[in-house]
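Handing you this structure, nothing more for now.
Removed from the display is one protein chain of the complex; every other protein chain stays in position.
Here is chain A:
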């Protein structure tokens, strides 16, 4: 792009010289500055075996302990995963999964018993997991209207084009619009502890704090400001096609209703991979003496609303404790240990090479 104009500059130079009084020889001596003479003081490191050696050893020495630490932490995390899709005939949810229809009014429930081998000591986090569900599909990811979710009245009544084909239904704007909202996960999971006497105790599940704080308080807002009457606010809109109830009936608690419903917010944060989990509930530790979930028999009661059979998906319920480094993730620890060991090993190899070739080079230099 500049090449063509370079010639032009040339021309320009000639023509200015040819003006009256031109053509005198000026002393065009260049400035003797360090920059112009390319003599800026500089640090000139070279990667030789000698200089890299210590770095490798140090990396090895740092990475291996970190890796071990991570691995141990990860191993101490307890995790339980229950698949309740109901693909097998033997599965308790088989019936529900087979008899699914979008417009059935009677909810289908199934109960899955399970045994907890080890007590979960600290706070327990309850997740639902889906497989083979492409939340990262390009068409899917875009299909939302952030302005609408942020409480913009204008956008509430005129959803963005991106929401198509889930923007309008029967000439009414859908609130919340888009494919993501439309496909919101709507199974209800409940957990019961069967104590040794055989009594069924419902475990209290907390639904606050499952969404990012900034999402709940800044990014997602109900339209109409602090108007508590959400029914009036959402007047003129219709519910997403696949939903059973409108958005203003998601919860009875006004702090958790409408767009700021935490289950909704969690769903709206699309997952990166087709197999994903999302935080559903938190089981808080009440007493430091008793474990949050003692070992024993439990049942999971599912209100089975969400169809996954059509795309060969799976549904899971996951119970997990959390450490400082999050959930169970042995891979990070192993990776650290491996990389640390490789560095250490390379350090040794380089040490040998340095000894073998370094001397040869030095002698060669002397002869030069």
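Following the convention adopted for this analysis, a contact is a pair of C-beta atoms (placed from the backbone, for glycine too) under 8 Å apart; a residue touches a chain by one contact, two chains touch by 3 or more; residues count from 1.
One rule holds in what follows: contacts and distances are computed from a predicted model.
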item: Chain not present in the shown complex, as UniProt names it (candidates "BHLH domain-containing protein", "Phospholipid-transporting ATPase", "ER membrane protein complex subunit 2" or "N-acetylglucosamine-6-phosphate deacetylase"); value: "Phospholipid-transporting ATPase"
item: Contact with the hidden chain (one of A:219, A:244 or A:285); value: A:219
item: Residue in contact with the excluded chain [from A:29, A:106 or A:286]; value: A:29
item: Hidden partner chain, touching residue among A:78, A:278 or A:315; value: A:278
item: Chain A residues touching the omitted chain (full complex); value: 1-12, 14-32, 34, 36-49, 52, 59, 63, 66, 70, 123, 125, 127, 129, 133-147, 150, 160, 162, 164-166, 179, 182-183, 209-212, 214-215, 218-219, 242, 266, 269-273, 275-279, 282, 307, 310-312, 320, 322-329, 331-332, 335-336, 339, 342-343, 346, 350, 353-354, 357-358, 361, 364-365
